[in-house]
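Showing chain A:
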Amino acid sequence: MLELNGISKEFGGVRALSNVSFTVKAGSVSALIGPNGAGKSTLLNAISGIDPPDQGEVVFAGERVNGLSPMTIARRGLSRTFQHLELFGDMTVLENVIVGRNARTKAGFLASGLRLPFALREERESRKTSEEILDYIKLSHHRDDLASNLPIGEQRVLEIGRALATEPKLLLLDEPAAGLNMRETRDLGELIKRIRTEKGITIILVEHDMDLVMSISDAITVLNFGEVIARGTPLEIQKNPLVIAAYLGDEEA
Partner candidate 1 sequence: AAPDTIKIGAIISVTGPASFLGEPEKNTLVMLQDQINKAGGIKGKNIQVIIEDSKSDETQAVLAAKKLLEKDNVIAIVGPSTTGESMALVPIMNAAKTPLVSCAAGAPITNPVGDREWIFKTPQYDTSAVEAIYTYMKKHGITKIGIITISTGFGDAGKKALQELAPKMGMTIVADEKYGPKDSDMTTQLTKIKAAGAQAVINWSVGPGQVVVTKNWHSLKMGIPLYHSHGWGSKKNIELAGKAAEGVIAPLGRLVVWDKLSDTHPQKALLKKFETDYKALYKSEPGTFGGHAYDSLMMVVEAIKAVGPDKKKIRDYVEGIKKMPGTGGIYNMSAKDHCGLDMSAFEMVIVKNGDWEILK
Partner candidate 2 sequence: MLILKNVEVFYGKIHAVKHVSLHVRKGEIVALIGANGAGKTTLLSTISGLIRAGSGSIIYEGSEITNRNPDAIVKMGISHVPEGRHIFKTLTVEDNLLLGSYHRYSLKRSTLIKKDMEKMYSMFPILEKRNKQLAGTLSGGEQQMLAIGRALMAEPRLLILDEPGTGLAPTIVKEIFSHIVQLRDNHELTVLLVEQNARSALKIADSGYVIETGRIIVQGTAEELLSNRDVQRAYLGRDVDAEVKI
């Protein structure tokens, strides 16, 4: 599904990513963990084209996508959420999701302004799909609330819902559990699992909550100082001394 070859990225002297390569299997949940500043968010930006890499190749669904605009990449079926929530705060929950449908709809200024039949049809359909998504992520009761008025936990879920509306093949989640309490984190884990199994969407997850990471991922990649220091299943990673030293710390220290 996704193949990274030698991704490097530098910010004025700071080497945020150096020669990162790995592949993500279709239909899996892959976690990306590592200390603060390891380059995880930078990597997600590189993959989604928001901040393209200096070097290396991103192959998505068999095609090279680096160099393409984030918009094009999104339309090819790659969607994401953000570490610092990036919701459209002045819009309602439903509207936020409908915007996600934009990648799959067409009506422009004239068609909308003149209410051409196809635009109206499209509008009805996006509304319907979006409401279904709200049901799916269990936010229907907030349908007409402003997104900025939701508690953080639900905002994180809403971002996932908005990303789902673009009908992605690959979903990148950047710290979706940050600011969530235990119960919400558990619900989030369930949601991610459902998205994987019911919708067959491949997921890359960046997260510091190890309980969540260990319980839902198939494979884990560990970054440190912009380099991949380990890859493996949750069990392997938990035992890896390098990872323990760099990131996990001794259990119950």
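Note that in this section a contact is a pair of C-beta atoms (placed from the backbone, for glycine too) under 8 Å apart; a residue touches a chain by one contact, two chains touch by 3 or more; residues count from 1.
Criterion applied: all candidates are chains of the complex that A comes from, given by their letters.
These numbers come from a predicted model, not from an experiment.
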Checklist entry - Looking at this complex, which candidate touches chain A: 1 or 2? => result 2
Item to check | List of chain A residues in touch with candidate 2 within their complex | outcome: 11, 14, 34-38, 40-42, 83-84, 151-153, 175, 178-184, 186, 208, 210, 247-249, 253
